[in-house]
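To keep things clear, I will list the structure first and then write my remarks on it.
Every protein chain of the complex appears in place save one, which is left out.
Per-chain numbering from 1; labels A, B and C assigned in written order.
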């Protein structure tokens, strides 16, 4: 059982309040947009200088000068705007983005986030990750619960280089929804067919159930 | 003899290199624009958010939302642009304005400028004066040589609250043109009929003649 | 899971009074405009009608000729003014001299950069402006590259009242000529930004590349079609 990626994205979409400004990180988080109702009144921000990002363009409509932060061709919705990067990061750093949904390599129970580099691995760079993690009003992490090697991604303390300290509020994985609580993770919701025992076993930090 | 205000403005206009960006302070400096040749390629900056400021509008064309920093109705030339105040002062503070022509209450021989407040008098405020004085690449002061009471405005050290330290390069008065030289003013040019002795007598600091 | 609605929908207000409803006593209020140019005239008048008092007004000039923000001074609803220039604003001179208003005067470039900093999440920055002047009193100085600079902190507000030429229902705004001035920065720096638009246009009517102020920085919009737009110093030249 547990959630597949689409179900994780759908669950994450439920975290988005109507009328909010949301930045979706590269990868899994980009799926979340597909699960919002049309009348949600949610505005997607892309840190390369776009507010009101729409879906991928229809074939033939793609514009190489209209991309998202993942450098994918996108569209702009009615009421969207383009701006320079200083303005875009003013939006982020200034706390004007309500929610950022980010991927993670590790999340610690105190909210520390590591999502840009695993030492020894290919160093892809920082991009907007540190600004988003420290600037957005709320950080939701959307990630697999464990690594491909079965190691917990939710840990007592991050081993990998941090993106930002104490920034994460909530984590959604294929197993459920958890909040960071300082000295533990708190269980918010279990995916169907997942037991508290399984969740606890796969979490590398204390788990508090309500 | 000596220069009248129009002649002072004409002399100041000769200080403006073709193809430069110039900010004209309120009052006497605003006259300078009238003495530039049409093909000078000079762009006037107004710190309220206008580059490419043109002359006063023809009667009936005035727009209350198109003003200069003196809050006077103006026009915008072809190639002019409007922008917000942060961008406008980025132009000034960032050293992008080639020349500011400012009025003065006092100028010291080391280049200190006082032009915003005479203690005991009406305090009009600072406005853009301090930013212009410390930010423009070159500061030209255009002023009467002495006060209405006959006191020198060119002094060893300013008594009045400073606008900026060591910012002034050159001073044009009705008596001539002088450069600040640290321990003296240096004579650059005498107005017609003005003697070195008269200039020295009316200058409150050592005068060096070339 | 909380499902509170965000602030970025249903921004259009039917009246100035409705737009100003959240205003409160003692609020720090930024008001755009360079003198009387670019004033949110209806919102400024609406604040007097609202009845909020003890306001900390942050604006370049605080009105002139008895108009604009001078109305707030005359109504006695301002306890402090942070501005850059008084000029011939007799109401402000009088309020200062009587002690009715605490006055803080700062350089204009520092004023707007502090406001931008607040909006951009920058708590403080260094600037050359004011070094060696009264502005530097009590402030930290520091050398970078052999030049001395002052440390200046961000300046934020509870509300920003701005005037724009066109706005759409999301709050995307365009300004006309030099009426732009401080307004886009103040919109960034305030917790709640209220925009008075000469014209409310449909979503999508402003091309994405033509938005001066993205709606993320605007929270309430009210259309006000009529404005006095007084001339502060009307200068003209003769037609040739």
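Structural remarks
Basically, a contact is a pair of C-beta atoms (placed from the backbone, for glycine too) under 8 Å apart; a residue touches a chain by one contact, two chains touch by 3 or more.
Model, not experiment: these values are computed from the prediction.
Although it is left out of the displayed model, the omitted chain contacts the following shown chains in the full complex: A, B, C. Within the full complex, the residue among B:15, B:47 or B:62 touching the omitted chain is B:15.
Note that of A:76, A:105 or A:142, the residue touching the chain absent from this view is A:76. As for the chain not pictured, it touches chain C at residues 113, 117, 120-128, 142, 144-145, 147, 149, 153, 174-177, 180, 208-210, 212. Listed by residue number, the positions of chain B touching the unshown chain are 14-15, 17-21, 41-43, 45, 50-52, 76, 78-83, 86-87, 89-98, 135, 188.
Although one chain is not displayed, its contacts with chain A can still be listed: residues 46-50, 55-67, 69-74, 76, 82-86, 89, 92-93, 112, 122-131, 134-135, 161-165.
Following the convention adopted for this analysis, only the chains that are shown with their structure count from here on.
The most distant chain from chain C is A, comparing centres defined as mean Cα coordinates.
The centroid of the Cα atoms in chain A and the matching centroid in chain B are 54 Å apart. Distance between chain A and chain C, defined via averaged C-alpha coordinates, is recorded as 35 Å.
Residue positions 116 of chain C each touch two or more of the other chains. Within chain A, no positions touching two or more other chains are listed.
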